[in-house]
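Note that one protein chain is taken out, while the other chains of the complex remain in position.
The letters A, B and C name the chains in turn, as written, and every chain counts its residues from 1.
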Amino acid sequence: MRKVAGIDVGSAVTKAVVVSDAEGAAVVVGRGSVRTGVDLEKAAADALAAALADAGWQRGSVDYIATTGFGRSSVSFRDLQVTEITSGARGARRLFPSATAVLDIGSQCTRAITLAENGKVRGFKTNDKCAAGSGSFIVRAAKYLQIELGDVGEIALRAENPQPISSICAVLAESEIINHVSAGVSVEDILSGIYDSLAERASMLLKRAGMGQELVLIGGVARQKGMVRALENRLKVPVSVPADCEYVCALGAALLGLKRLETQLSAASCQS
Amino acid sequence: MHCAELERTFDNCAEIVQDLSLAEVRRWKNEHPGAKAIGYFPVYAPMEIIHACGMLPVGLNGAGDRLDIQYADARFGSFICSIVKTTLEMAMTGHFEPLDGMLFSTICDSARNLCYVIKRNFPQMYVDFLHLPHNPGSPATLEFLRGEYARLQQQLEELGGCRATEEGLRHTIALYNQNRALLRQLYALRAAAPHLLRTWELYTLMRAGNFVAVETHNQWLREAVEELPARTGKPRDSIRVVIEGSFCEQPPLDLIKLMEEAGCYVVDDDFILGRRWFTEDVPMNGDPLTALAESYLNRAVYSSVRHDFRNPRHKALVEKTRRLNAQAVILLIAKFCEPAYFDYVLFKRELESAGIPHLLLEFEEKAFTFERLRSEVETFVESLLFD
Amino acid sequence: MGMRFAAGVDVGSTQTKAVIMEDNGGGGPRLVARALVDTGANVQKAAEHGFLAACREAGIPAQEVGFVVGTGYGRYKITFGNTQMTEITCHARGAVFLCPGTRTVIDMGGQDSKAISIGAKGEVLDFVMNDKCAAGTGRFLANAADVMGVSLDEVGPLSLQGKQPVKITTVCTVFVESDILSYLAQGKKAEDILNGVHMAIARRTVSLARRVPIEPQIALTGGVARNIGMVRALEQVLGATLQVSAEAHFTGAIGAALFALEKMDQSFESAIWRPAHA
Partner (left out) sequence: MTAKSEYRSQIHQLQKDLMLRWYERLDEAAQTGSPPTVAMMISGNCVELLEGFGAVPLYPEVNALQLAIRHQSLEPILAAEELGYAADNCAYVKADIGCMLKGITPTGGKLPVPTLVLCNFVGCNTYIKWFEHVAELQGAPLYMLDVPFFRTEHPRREDIDYVVRQLQETVQKLEALTGRRFDYDRFREAVRCSAEVEELWSRIKRLAQKTPSPFDAYFDAITLMGPLYVYRGTPAGVEFFRVALQEMEDKVARGEGVYDQEKFRVVIEGPPPYPYFRTFRDMFAKWKACAVASTYSTVGGLWEFGFRHDPDHPFEAVALHMLAHNVTNRNYLQRYEQIRRYVEEWNAHGVIIHFVKSCRLFSAGQGDMRDYFTRTLGIPTLYLESDLEDPRYFAEAQTRNRIDAYFEALEHAQATGVSISMEKPGPSAALRVIE
């Protein structure tokens, strides 16, 4: 039995997953997460410890550690590092085996990934010029409209007459929101408009990355139902959201780690 | 691996490339009292004509992140590429003091307007604009371009109070033919053994030539060609890529290094194209200006700012990729570089139908952190390496 | 006419500023009261609250205010106002009142920054504003403070302690977060990061301001004028001294109120007057 950990060192939260191949196929046996803070190495170690505790395994009992996320290179005890695009695609494909595209909408970055038949990354695009079209747009709107972030998605679903938001800057869009509010537009309609404008940008990225027929949505906004609906409306394809979307990249890293470990072991056995 | 001389040359070149004060140009002018230096922006300039007039051609490739833009932003607003702004900023902050003239050409709309903005703000400087023809297929074009080169030569002769003889031009052409032949050799060497010559080394060696006399540069290149085979090194598990799109604004040195760190062997690129845009030697017989003009029309390297509808650029890219046995193409495009972005559409179409994977990356010369780009390059490499 | 009081209400994207001014004859206009409220989602309400708070502060009923000029992004939402003017015109006017002799105004607001060139008689000669995105505006600073867990009042003084400012690549208000996070991860000191942030904004602002002729005296207006770190950073990049009034935050509202006083004056044959809701 091989034990492998995947650790996703994100800018806000670090997530770890431990998998084992005891039953012939990789199974997740534990998960854990901690706030990242400024010490990335420590965050990775703590998240791993939490995942091991969750699995009921001892510290130091994993055979291989793969890291991903923004702090992936800052973890000295790693065996392998992959980007969150590679790991996200791998994790999403594991959870939805027929998925051909993955959208990862985080607070600052949106990534669109298309998958080849065997689940490899075929193409990808990220928003890199400015934060327009990233999740922070919603965070700002919620703050401005004085709504709990967790409620935003539900509220947007009740919109009757969504108002478009045309500004390309997440910050300047606020003045558009102000205009809508002052003009008496309902909060529902404004939020729905925001989701639609996010969905429009995400769709464009996805189309430029090569589209796909079945879409998995991961990242911070995946939990928000308004976002899911806006994407479905725009792309006309089914959108699935993993139950634990925070752990998708960590899972993907662990799976890639397991694969790498197997390759190494078989190479070693060939040599010996 | 023991080529101390070679390492010193690379370090020296890196220093010259990083230096914004044009110290090498000042030194050349001190050694040649009264002689002029002419800056050219940055591709398809007929350096031979400048050299034959007894002047030093100086390649202008922007200022990277070594100069804060404080004045140029007010002249060129949003949505304009960085090299246009850094070039103007260098001018407005006195960095071009050693230059007696500047030469621009038809490469793009922003560059052309830059020519005239500089002309207005620096009336004491000789600023000229060359029309490089877009219709190489017409019999009328050769005559036109020869005339345009003759016009330039005459302007320079007036400026320098000198005469460029046919003899002198032929001598110059021979020197530049040598320079380009040596660069071609180095490129071939790297494509064959990319672990022996890293891209940043080749890049700085080549770019340093922008600031020194061609005779000096030839010497450096010759040394490199002679000493490189003695180098040793272990090949890494990297993918072979062709880089396309950086023909004008140059990616930061750290970004070039990052490409290799992230697992790419660069087997061809279009960096510093201004030094090596003839694909073969310019003929030494006949009228030299005609030979130069005819070479621009018939043996100049393609790029997004040279148009020759007889030979589509997208086909040439695929051909090059296959010839060099590269696995992928990285389209490394400067932010706001409209010609490159237009070409991307046709490049993408052609690469996809040829089954060659590609990655589009956008850079800005003034950037100095590359987390996002690193992620993208790593992902791209991972997508080709893992199954 | 018995009215002595006039008001200026500056409805900005984050805060609404209202002032009451009085003209009691020979002494010239005098600032009587000011109020500051968060703009929030309801712009009309914010304007009204601000105005009434200023009246309370002045100790006068609203009816005694003879003329109200609105300015700022929300100026068309001020239902009780008599007319509106752009914040550019108002800032110029206010700055000359607060710092006589001002020839250049640099203003840093929540979503936009601007530079105004002013003639010897206080007239607007030329102006520029940022476009399209909020890069390098006051919001950039607020965001940076937020990410670092420092209050907006502290960032300025703290940044002055920075000895080795970090280089900030982005001017995007949202992306600056990740720049800061990675510097924190590298163990950089808070003061050095903040110093870098201030310098980034200062460079951006000055490069914008250079589009108009920058002539002394230069006044810094807007809420950010209270931030000593920003003042120093701007001075360093400009290579010049800035005039900062204690009332800098209210410059736009004061300018609006000064115009309101003029409108009340019957002898002033207004060329500018337009009905409300034009």
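Rule of thumb we're sticking to: a contact is a pair of C-beta atoms (placed from the backbone, for glycine too) under 8 Å apart; a residue touches a chain by one contact, two chains touch by 3 or more.
Please read all numbers here as calculations on a predicted model, not as lab measurements.
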Interface partners of the hidden chain - shown chains only, full complex considered: A, B, C
Selected residue (touches chain absent from view) among A:13, A:116, A:204 or A:237: A:204
Residue touching the undisplayed chain, where the options are B:135, B:165, B:232 or B:279: B:135
Residue in contact with the excluded chain [from C:28, C:59, C:100 or C:119]: C:119
Residues from chain C at the interface with the omitted partner, ascending: 73, 85-89, 112, 119-121, 123-129, 131-132, 210-213, 215, 270-272, 278
Positions on chain B where the hidden chain makes contact: 21, 71, 73-80, 84, 91-95, 97, 106-110, 112-117, 119-122, 128-129, 131, 133-135, 137-141, 143-144, 147-148, 151, 305, 307, 309, 335-336, 338-339, 341-346, 348-349
Hidden partner chain, residues of chain A it touches: 129, 166-168, 172, 175, 179, 204, 207-208
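Operating definition for what follows: only the chains that are shown with their structure count from here on.
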Between B-C and A-C, the pair with more C-beta contacts: A-C
Cα-centroid distance, chain A relative to chain C, in whole angstrom: 40
Centroid spacing, where centroids are CA-atom means, of chain B and chain C in whole angstrom: 47
Residue list for chain C, restricted to those that touch at least two other chains: 132, 178, 182
Chain A residues counted as touching two or more neighbouring chains: 70
Sites on chain C touched by chain B in the complex: 131-132, 167, 169, 178-179, 182, 203, 206-208, 210-211, 237
Contact set on chain C toward chain A in their complex: 13, 39-44, 73-74, 77, 111, 132-135, 137, 139, 172-175, 177-178, 181-182, 184-185, 187
For the chain A and chain C complex, residues of the former touching the latter: 11, 38-40, 70-71, 74, 108, 130-131, 134, 136, 144-146, 168-172, 174-175, 178, 181-182
